[in-house]
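As structure tokens, the structure follows; a few thoughts come after it.
Heads up, one of the protein chains got dropped from this complex, but the rest are sitting where they should.
Per-chain residue numbering starts at 1, and chain names A, B, C, D and E are given in the order in which the chains are listed.
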């Protein structure tokens, strides 16, 4: 009897995805991204100066921070601000988000400006880091578009400051079945878990595949990569609609 | 010429207030409270044990934590989890929220259970602490209602565990005009700022009035208290609707 | 039978209060304030520069810090320097002290100078925050007087840099009796506890009233405020004597 | 003209690798691993108890910590103990090491014991995290062998507690040339950088490939994976010699 | 022309020393020790349990903490509780105080009790650590005396729990002149600085001699040690009077 996913989805079927804009009174760019019950608010904040180590070089910077509300999860987690430090997991994720987005930004064309992407998980149901990257790209785009409208940059938004679209997806092996867009029920028992960050033109930006239980075969990894490519192509289309490209 | 409020509101007029429930997949109780552009997500998390210093006494505990997303405000603020500590302002606010809510809870009737109220400001436009208290009461009520449904408590929800309703409002003197429910444009220039926490039956739980600039007269204080009593009476009606009382 | 206070004091009677000056070899201003067994050493330290965010504006700053010796209390408390952070209570108190004192200082007339008020509780028996404010005003006055003598300011001390006197008192409801200047025996069981900060001319600077147990009536609050006004008028006279006004 | 590596190595040629044992008077297992000028001391410390969250389940735990001496690098870095926290990079690496090693350990067979792997970089010249994993496996093996000799475990070392060998290699694209075992001169300018963790039997445990500059093609990734498989096969042979298998 | 001390004291002359008891409403033992303008409040706090690592062994513990009020010194120092950690100097001093006192306590006779000695510098003018040790012994004695009165210990105070008296003195070379009991004016320019902790019976407990500028000769060290022995013999007499021995 074939394995069926807890949600009843097909192996390559994403959850209902939405990329809502106009969700912040203050931020220069913002996107509330939902992958099913995973909801992440992504804001882009512009500062017209760069970190000290970058000053005077005519280049900008893109950085990211990640957080979860304490009760975004099934059991309340301790608030990191109260614990006095960000967990290793949090730091790992926010480094991934920042590094990924920088791969599609021409920092020279950005000028001496910094864009901070805050990805805050309002509700979690698996795949928060890949949803964050997908939504952060939208917030980033809207922020650069506003900079363009305000005359802060001279090159085009797309092709100038932003060199490509970028989205991310988690894929994994659930009870020996390779599936796309793991939700929490799948993620918590998956044997192998992969996070894939891919550009609009299909190039690879980051691959992280991990054996949670047993080590995995190269062929299994290939299947996950193919699922990711297919799913991310769908996400890229939704991003276009969200920002009006 | 009389002073007019930036928003055009009457002196005793609240902003559009909403108390949305069913906003969390995971929390035992939750309320997304909005006072105009101030949006706070309040969740109540139940733990069936109490802090060490309270164990074995047959009583429960209610505590609160407060946070702001980094770009909830006009300028991005440093993330407290990244700074490594909660600011004095944050601690002051969360202590106020917890203390206020405990004033309307019969901790004996709660049994050896703890309810943690998390008030996270998604967007800020003045009055976040009073909005938090108003929304937290709703989340608390829903959590206790669920405990009742699950057989965890034996007394009634209202009158048993929860002894009264509770809401809060900030009132202050804006350009010599006493006004209710200050928004950010008013709050940032107000001479005097007061936060009032009052029960459904009109009793006082907490009064905090502060001279931001010049010291104030007792008669001015009395006017602010009257505005608060009137506004909180309106909030109490909305809470009833939100929880179905 | 009427309620009697543990100390045998009348309801409106303060403890023995003293404001001793000349208690520091080093500080620009200093006052050892005693309210009965509550002893707080208040020092004012002058720096001829202001915090970074205030530089170049021609204005000064007044700030405060609060601490307790570990064995100031009945049971030894953990040293905050050892714990690695100041408690929420400590931060709340020191913010209150600084904010209150600034309400009677003309920061423009102070020039680009900062005065740091350190209030360190040597022995605690209730009312440490209001004693701190009362003593800190004396230390502040002496510091500004020294600045005047040293030619650092050009306006008068009183009426120029310092616009008014300032003192504080805690009042509360002890076994249904409203009383002034709560000591620890009363404070630890009081139903309602209020801290009042009032100027020499009788204006209000800060009101904080809290229901420790049951919520309180507006009339009760009014009684506490009246007790505070009466007691603070007495403290203001003692301050005059202490600084020679 | 073809690209040549700074070191003159062939594209698939590893640096001189050594896995020295008997390097600690105290540790239950230890290995000083050298990949050219990258030197990492790996120690395995046995504790006959497990973390609180694992107690009473009859299973053991393997964890890892990573550190660098301040002058392991070309410029002195601030000591993390002095800075008061581990960097995000450090946490990311030590989480990778621990997770990877656990993939080849039967935690049930380990009993309620914990093995802590400390990987301390004495000198750095690129590839410290992959060298750490390769050396940590040797230290782990020696520790388990000692446990066997001491009668602490009943299953065989290999095939019982340890299910497979494990080694790691970094491969990347240096000036468009895919190369194995990047040294610092290559790593600091590589376009794409991948870390591969593979078992003795050729299964994948962890893949992390990152576009440092431009995004990369799937075919390039495949070449890096093949280089890693070839190089790790060589490392596995050296591990066998080091532990006498 | 011979060197004269800034204070006009003879080379072997101590400052005016006082050891005031009855200075704390709460502590089990307390002493306000003054060496001229150096004032340290020493309290002894009794806990009827010991640290976890000592439980069940029938022995007690003596520990010490040291602190300075921010304006104890000529220039205000940052409050350690605010800085978030104790300085290396603070830790060094409190370790010295605790270790020294334990040298004259029979921990077995103390039973499973812990005495915490808090030495808080109210005003500093050199020699705070040696004054702390001298005053802490008095606080310790009074605490043990109270334990005896309360029936918590069965052996005599002196000769049972406390095996000897203990006092300390700083001596150093000021402008080539060896002097006893350095004040701040001397200490800040001394070439060599020594802290000596000696028992009532003249045995050595701790010697710390440091070349602040140039290295020193063995004969110079010997002179300092002799000054210390003479001065500490005087302090021991004053301790006897303070505690009524």
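Rule of thumb we're sticking to: a residue touches a chain if its C-beta (ideal position, glycine included) is under 8 Å from a C-beta of that chain, and two chains touch if they have at least 3 such contacts.
Everything numeric in this text was worked out from a predicted model, so none of it was measured.
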Missing chain: touched chains present in the view: D, E
Among D:73, D:155 or D:226, residue touching the chain not depicted: D:73
Option from D:100, D:116 or D:134 whose C-beta touches the chain left out: D:116
Hidden partner chain, residues of chain D it touches: 24-27, 30, 37, 41, 43, 45, 47, 65, 67, 69-74, 76, 79-86, 90, 116, 118, 120, 122-123, 125
Chain E residues touching the omitted chain (full complex): 85, 88-89, 91-92, 94-95, 99, 103-104, 164, 194, 199, 203-211, 213-218, 221, 225
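Simple rule for what comes next: only the chains that are shown with their structure count from here on.
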Shortest path length from chain A to chain E (each step joins two touching chains): 3
Any chain in contact with chain B as well as chain D: A
Farthest chain relative to chain A (centres taken as mean CA coordinates): E
Approximate Å spacing (C-alpha centroids) for the pair chain A, chain D: 28
Between chain C and chain D, centroid-to-centroid distance (C-alpha), Å: 59
Whole-Å separation of chain centres (CA-atom averages), chain C against chain E: 33
Of all residues in chain A, the ones touching two or more other chains: 84-85
Chains grouped in pairs wherever the two touch, ordered by label: A-B, A-D, B-C, C-E
